[in-house]
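Here the complex is missing a single protein chain, while all its other protein chains stay put.
We call the chains A and B, going by the order they appear; numbering starts again at 1 in every chain.
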Amino acid sequence: MSDHARTLPGAGDGGRTPSDDTSRPANGPARHGGWPLWEVFVRPRRGLAHHHVGSLHAPDAELALRNARDLYTRRQEGVSIWVVPAAAITASSPDEKDAFFDPAADKVYRHPTFYEVPEGAPHL
Amino acid sequence: MRTTVDHLLALGDDALVAAQRLGEWVAAAPELEEDIALANIALDQLGAARMLLTYAGELEGAGRDEDALAYLRDDREFRNCLLVELPNGDFAVTMAKLLFLAAYQLPLYTALSGCADERLAAIAGKARKEVAYHLDHARLWTLRLGDGTAESHRRMQSAVDEIWPYTHELFQPDPTAPVDPAGLRAEFLAIVEPVLAEATLTRPADGWAPEGGRRGLHTEHLSYLLAEMQVLHRAHPGARW
Partner (left out) sequence: MHGHHSPVPGDGPASGLLDQVEEAEAALRAAAERGRPGAPDGHAVDADPQEYFTALIEADQKIEPRDWMPDAYRRTLIRQIAQHAHSEIIGMQPEGNWITRAPSLKRKAILLAKVQDEAGHGLYLYAAAETLGVSRDELVELLLAGRQKYSSIFNYPTLTWADVGAIGWLVDGAAIVNQVPLCRCSYGPYARAMIRICKEESFHQRQGFEILYTLAHGTPAQRQMAQDAVDRWWYPSLAMFGPPDRDSVHSAQSMAWKIKRFSNDELRQRFVDMCVPQAEVLGLRIPDPNLRWNPERQSYDFTPPDYAELMRVISGDGPCNRQRMARRRRAHTEGAWVREAAAAYAAKRAGRGPAATRPAARDGRAAA
């Protein structure tokens, strides 16, 4: 069974106090009124690889792509977008030792250097 | 066919009034992603309106710029179709209006992008790409609302029934126009009928066909819309913003 990328590390850090203003974390894909979570990857026209730029909620792939285009590229032409259901992403093990792993090469979107603003974003 | 000021105003007013109505959805859309999408569409329509009105003003040669035309004409001088001035209603009504408007504007701008008037052709060429996107957006939602839940189906059918009569005006013949709208109806139907069918919606029968917008005879809605749009500009004559 694949790990959802958003699964929390194990419960070793103790439970939450009930009066907290945060609810229990979602296990499995975070749903939002039936609109699951999607991760968005963008390759600007002159870029070499798709980069992870963020996430959004949408009920299906078609709307996810459209929303991603509006939100992360401001409808620039020539930009390639991938949307992937967050639930489809396999991440490394959620146990405590994960803290000591260097980011794996194929999880490059989690790497802190990886962030790029798509070219042509307004005001830049 | 020489482009006339009235033709440009009709095109520009359609876009301007459509943008104005879409702007009313800000902070009220069913989902944040939709707030962004509707604002995007409004911006596109507003952009086309600005180019068309600017051109109209220059062609008229009386010193009126885009703002003079948008803010200082009275209702009887506006040339938009009735469809765009109708209130937003619920989200289904807004999508029905957008579906029909975009399904009209797409073949219209496509034809105009090949017309003899180079400036109008250039404006149409840009608008055409944007309107294809608007049409797709409306199509996506028409499908989801028509074939979603019982409630959404009921609302979407009701919206389609309500707005359909206003589509006839879009195709009123005008042989003097750069593109005669009468020739566009077949393509319009070829776009919308399959969408309605796939959305499990009934295509309404043709019947009542309100019109008059191209001659400045509007519904009672336009006056309120313009009052809101124009009030601040008119309160400060000659001011720059």
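Everything below uses one rule, namely that a contact is a pair of C-beta atoms (placed from the backbone, for glycine too) under 8 Å apart; a residue touches a chain by one contact, two chains touch by 3 or more.
This one's a predicted model, so the numbers in the text were calculated from it and none came from an experiment.
In the full complex, which bits of chain B touch the chain not displayed? Write them out.
The missing chain touches chain B at positions 16, 19-20, 23-24, 26-36, 39-40, 42-43, 46-47, 49-50, 53, 65-67, 70-71, 90-91, 143-153, 155, 157, 197-198, 200-202, 228-229, 231-233, 236, 238-241.
Which residue numbers on chain A touch the omitted chain?
Within chain A, the residues that touch the unshown chain are 5-6, 8-9, 12-14, 16, 20-23, 25-26, 30-35, 37, 54-57, 59-60, 63, 71, 91-92, 94, 96-103, 110-113, 115, 117, 121-124.
Keep in mind that, in the parts below, only the chains that are shown with their structure count from here on.
Could you grab the centroid distance between chain A and chain B? Build each centroid from C-alpha atoms only and quote it in angstrom.
Once rounded, the distance between the two centres reads 37 Å.
Within their complex, state which residues of chain B touch chain A.
Listed in rising order, the residues of chain B that touch chain A are 31, 33, 36-37, 40, 133, 136-137, 140, 144.
Inside the complex, what are the residues of chain A that reach chain B?
Chain A reaches chain B through residues 35, 56-59, 62-63, 66-67, 70-71, 75.
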